[in-house]
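A quick write-up on the structure given underneath.
With one protein chain withheld, the remaining protein chains of the complex are depicted in position.
Presenting chain A:
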Amino acid sequence: MQGLSSEIWISVRLTVALAATTTVILLIVGTPVAWWLARSRARWKEAVAAVVALPLVLPPTVLGFYLLVALGPDGPGGAIAGLWGARTLAFTFEGLVIGSVVYSLPFVVQPIRNAFEAIGDRPLEVAATLRASPARVFWTVAMPLARPGFLTGAVLGFAHTVGEFGVVLMIGGNIPGETKVLSVAIYDFVETLQWREADILAAGMVVFAFAVILAMTLIEKRMRRAGS
C-alpha cells in the first residue's frame, strides 16, 4: 500500500510538473502566434492556422511517431540533446515537454486568437491616436482586453496536457519519475490488474476535470461581468 501510493504520487507530481511547464511555454510561444494570426492580413495565415490546429485532428500516434523521429538521435532533438552530452530527447522529460507543447498548441492558441480578434481594430486605433507605440498598445490594451482568452487557453492547455496519453506513450514510454505520467500509470495499473489503483487515479481525473471546467466557467463569467 505504502509503495503503491508513492508510485501514484510520483506520477501525479510528474504530471503536474509537465502540465505546468508546458502551459508556461505555450503561453509564451502561443501569444505571438495568436496575435499574428489575429492581426495579420497575409493570405497564407490560414495555412499556418491549419498547421497549428493539426493536433486537433491527427491521431496522437501519428503525431507521436513523427515526434519520436524528430526527437530521436537522428533528428533535431538528438542534435539538441548532444549539447549536454545526451543521445536523444526521446524518453526524457524534456522530450515530453516538447511533445506536449506541440500537442496542446491549438488549445492555447485558438482561445487567445479569438480573444484578440474579438477586441477589433477600434481600441487599438484609439490607443495609437493617443500616442501609444505598437508595443504599448499591445501591453496596455490588447493583453488586458484578451484576459479571458488567456485564462481559457491556459486552463485548456494545462488540462489537455494532463490528459494526454497516445503521444506520451509514443515518445516517453513508461519510465517512473521521468516520463510515467498519470494517464500512462492508469493504463499500467489496468494492464497489471491493479484495479483499485486505476480506480483511484481515474476518479481523481474525473474530479479534476469537473473542477477545472466549473472553475473556468465561473471565472470567465465574472470577468465578463467586470469587463462589459
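Quick notes
Everything below uses one rule, namely that contacts are C-beta pairs under 8 Å (C-beta built on N, C-alpha and C of every residue); 3 or more make two chains touch, one makes a residue touch a chain; residues count from 1.
In this section, contacts and distances are computed from a predicted model.
Per the UniProt record, the chain missing from the shown structure is "Molybdenum ABC transporter ATP-binding protein", taken from the list "KipI antagonist", "Molybdenum ABC transporter ATP-binding protein", "Cytochrome c oxidase assembly protein CtaG" or "Glycosyl transferase family 2". Within the full complex, the residue among A:A132, A:V190 or A:I219 touching the omitted chain is A:A132. By the touch definition given at the top, chain A reaches the unshown chain through residues 122-123, 125-134, 137, 140-141, 144-145, 227-228.
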